[in-house]
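One structure, pasted below without further comment.
Here the complex is missing one protein chain, while the rest keep their positions.
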Amino acid sequence: MLLELRNLTKVFVARGRRQVRAVDDVSLAIPEGATFGLVGESGSGKSTLARMIPRLIEPTSGEIVYQGQNLCHFSEKQMRAVRQEIQIVFQNPFSSLNPRMTVRQLVGEPLQIHRKASGASLDRQVLSMLETVGLQPEQANRLPHEFSGGQRQRIGIARALILHPKLLILDEPTSALDVSVQAQVLNLLLDLQQRLGLTYLLITHDLGVVHYLCDRAALLYLGAVVEQGPINWIFQRPSHPYTRALLDDVPSVDPDQRMLERVSLEADSFSVHWGGTGCRFAPRCPARQVAACTTVEPPLGALAESEHRVACHLAHPLLAGESV
Amino acid sequence: MRELLVDIKALSLEMVTLDGVARVLNGVNLTIHRGDLVGLVGETGCGKSVTAMSIPQLVPQPPARYSGGEVRFLGENVLEKSAEELRRLRSRHIGVVFQDPMTGLNPVFSVEQQMVDALLSKQDLLAATTLGRRWLPSSRMQRRHAQERAIALLRRVGIPEAEKRIHAYPHEFSGGMRQRVLIAMAIAGRPDLLIADEPTTALDVSVQAQILRLIAELVREIDLTVLLITHNMGLVAQLCNRIAVMYAGSVVESGPVRRILREPQHPYTRGLLQAIVTEKTGRGTLQGVPGSVPSLYEPPPGCRFAPRCQEARPQCTAALPRLRQSAPDHQVACVLYEE
Amino acid sequence: MASSVSPPSSRLARWREDHASQLSDLRRGLFRFARNRLSLLGLWIVVVMLGVAVTGSTWVPFPGDTLGDVHMDNRLQPPNATHWFGTDDAGRDVFTRVIVATRTSFQVGLIILGVAISIGVTLGAVAGYVGGTPNQIIMRLTDVMLTFPGIFLPMALAAALGRGMVPAMLALSVTWWPGYCRLVEAQMLKVREEDFVAGARAIGASQRRVIFRHILPNTLTAIVVKASMDFGFAVLALASLGFIGIGIQPPEPDWGSMIALGRRFMPGAWWISTFPGLFMFVMVLGFNLLGDGLRDLLDPNATVK
Partner (left out) sequence: MLRYLLNRLLWIPVVLILLSLVTFVISRLVPGDPVKLAAGPQARPEQIEKMIEEFGLDRPLHEQYLRYMGGLLQGDWGYSIGNRRAVLPDLLTYFAATLELTVVATLLGLLVGIPLAVVAARWRDRWPDHLSRFVSIGAVSVPVFWIAIVLQLVFGQLLQWLPVSGRFDPRQSYPQSITGILLLDTLLAGNLPGFWTASRYLLLPALCQSLLVVALITRQLRGDLLEMLRKDFVMVARANGIQERILWSRYLMKNAMIATVSMLGFLIGFALGGSVLIEFVFDWPGIGQYATKAALLLDFQVIMGSTLFIGVVVVVVNLFTDLAYRLVDPRIRFS
């Protein structure tokens, strides 16, 4: 495993000393060379999780094991070395690039910081990296605001790749982009992975993108994983009511596949209150509920196919002590 | 033949900025008949919002400036109407739902105050019941009536405990709930046309489905005509019966939803549909549209899509192709279909 | 050696090519700036005033009048062809004294701002980036300093330090920094939340680099705008101390003490107060108009108006 998260938790203290468990006891493992998808809606804690891995946000508890070492015990200096290998591409290509630096400076900066190259050699590497991500060398002296969204995201990718990282965390890399450009960036990511042997952690709310890029995925709801497994299992046999609802709610491009008649989720995660006991999804759950739903928090248990895990009492009738 | 509600003919619009003059709309043609559910699709900056907001004349001028064409609503050209006539048009005939429900409500007024004002305005009673005349007994009665109707509307759009929640302030509502409030305000006057400008873009998928379903129900209940502006083909496929595709300031293709989704003719529409990733897209098979959108300050000559088009021919750069009938009820603006 | 150096014209051309984006941004900014007539007026005033400050003492008609010359036979003359702004109670040429005072005012203004900005930006940057206890200490101190409104604190301090230019300058310098401290702290807190700062940390940038390369340059606009407006205010504050009688002391020319002097000869010799005040007003106005225009010029996001 290249990266393993064990019981990772982040508690934010909001105003009035109210505690918010943005990420709640998340464990997952990403093998080298794979693409792992982390799916969730707004407020699910997926961006917090992404930023905890290179410790841009300090975890409250749990372990981040990268190549067998627990990053939580690393000093700031050691972390800087690790950050060469773990890179993030941010969601918003408009705010993630320093507006006062040219493309050449932006893409070359990582090399300067880690003293990997300077002068002509740095220049050469920057230009070749620009070519790799599909930008013209003539554009190297431009400022970010002169580029379109898709091009800026390419700059962000170039900046992340220039240190030859092993793990790339992609935080909603295409959600701010138009469809036609999104396709270009997705294909670029696929191509780069093949050529450079990268491992991806892809964070998104778009199930189509997850299906297109990922081998495995986890669904996050209010900070916790509710379903996790190989991509085919998740899409063909979604076992958590939340997963099923999300899959049903993506409006299909096929007009004959009517989604408007089906009953889906009630309300939204902000207006429905979860008291902290029982299943966190119970207040919105469209499925028939058993008594345990509101009293016992369902564990993330394995289904028949051991790699497919679901946190739902209905999927594990024996655990809940009731038959379905 | 059903009544022609909106008829936009060769509409051109420029934005005057410090960087020059952006030619945002370039001869847009669009018709909406009563009962239509039209999806206006296109990518960022293609002019779809500006086109739609030209109907109720909500495009701020300056920086915008109409440079040609006309926008007819129920037969009358709205570009020639006075401010007061436009206000009446907006309050009685057209409802608008905007993209961002977070900023669509004034944070320092309760939902009740804003809804009551909107309702009274649609009855042309607002001026007579606000400001100095607010405390007259008649005003208070009007306000009480309006409040009752507001509660009924909120109930209709699915706000639980509407009679209690109506006194809350916008920041106490979630995004989905605010969008419901805004929809309630937009349909309050039983408008002839509902313009929904990316109504679900800022929302989660599950909330998006709820809002979409709500709009579909309202359409059936009160015979709404809808113009849905979106970049999401899925929404159009699910809600609309007609579709108009825009690229860089003009409509390049329009027709019935099924026909266009199944047999798109314009190369841009085809590219757009191929770029959508679904569960059925095989890995590595996704095709985008190469290149990026042209500058509106110096648009390419002729067809604005030509520089990105794989089927471009020499005559493409000669003149902007006109929107022509290529099949019954199907129009396309491309030289490939000009014979 | 000579062969490695390219001819200046091509080197310039290359530099221009490398900085084409920055240059076009600058051009756009200048265009926007120039469209606003009030900003341009401000620029002109500042340029002329700078010229007066630098060269004034070489071309004034009565340079001796700033050094203590007295012409009792010529006192309280109204404005005329020889004495454009009239003469004061000691027969000194008001015009000469107004012009020469510009230089001192500018020098002192520059020093005050220089000291205030160095202290304020350093403290503000520390408070804004480090946060926690240092932030609390620095910002509470700033709050306390800002609690004394207007000229109260500098006046008390200058009085304590004794009369004259140096005490006034010192007093204004050490009471002027809190504004910059608060500005920089607020800006840093804002910029710190931007994605690109997280991005810089993600590629392993050190704290120093994050502050100096990524955060501070993006707060520069606000500092420059504030400084360009503050310059006028600093000169005004200095003159205020002079007016009360604890700043620059006569016969050294100072606008504030000249106005104070003229007050004694009101309403008969109105010119002694009126001209220095008018001159000072025009100067402060110039810097404020310029600062207001600079805000537009330096904002990289304001492309559409």
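Chains here go by letter, A, B and C, matching the order in which they are written, and residues are numbered from 1 within each.
By our rule, a contact is a pair of C-beta atoms (placed from the backbone, for glycine too) under 8 Å apart; a residue touches a chain by one contact, two chains touch by 3 or more.
The structure presented is a predicted model; accordingly, all values stated were derived computationally and were not measured.
Within the whole complex, touches from the chain that is not shown fall on B, C. Remark: the omitted chain is touched by one listed residue; of B:Gln61, B:Asn77 or B:Thr103 this is B:Thr103. Note that of C:Asp18, C:Asp89 or C:Asp292, the residue touching the chain absent from this view is C:Asp292. The missing chain, though absent from the display, is touched by one residue of C:Thr55, C:Ser118 or C:Thr147; that residue is C:Thr147.
Considering the complete assembly, chain B touches the hidden chain via residues 56, 58, 83, 87-88, 90-92, 94-96, 98-100, 103-110, 117-118, 121-122, 126-127, 130-131, 169, 171-172, 182, 185-186, 188-189. Considering the complete assembly, chain C touches the hidden chain via residues 38, 140-141, 143-145, 147-153, 155-162, 232-233, 236, 239-240, 243-246, 255-256, 259, 262-263, 266-267, 270, 273-274, 276-277, 280-281, 284-285, 287-289, 292, 305.
Convention: only the chains that are shown with their structure count from here on.
Under the touch definition stated at the top, chain B and chain C share these contacting partners: A. Chain B and chain C have centres, each the mean of its CA atoms, that are 51 Å apart. Taking each chain's centre as the average of its CA atoms, chain A and chain B sit 32 Å apart. If you average the CA atoms of chain A and of chain C, the two centres end up 49 Å from each other.
Taken in their complex, chain A has these residues touching chain C: 51, 54, 56, 79-81, 83-84, 87-88, 90-92, 95-100, 102, 109-110, 113-114, 141-143, 145-146, 156, 159-160, 163.
Those residues of chain C that touch chain A in the shared complex are 17-22, 25, 194-196, 198-206, 209, 214, 217-218, 300-301.
Here chain A touches chain B in the complex through residues 41-42, 148-151, 178-184, 186-187, 190, 205-209, 211-213, 235, 245-246, 248-255, 258-260, 264-265, 267-271, going by the rule given at the top.
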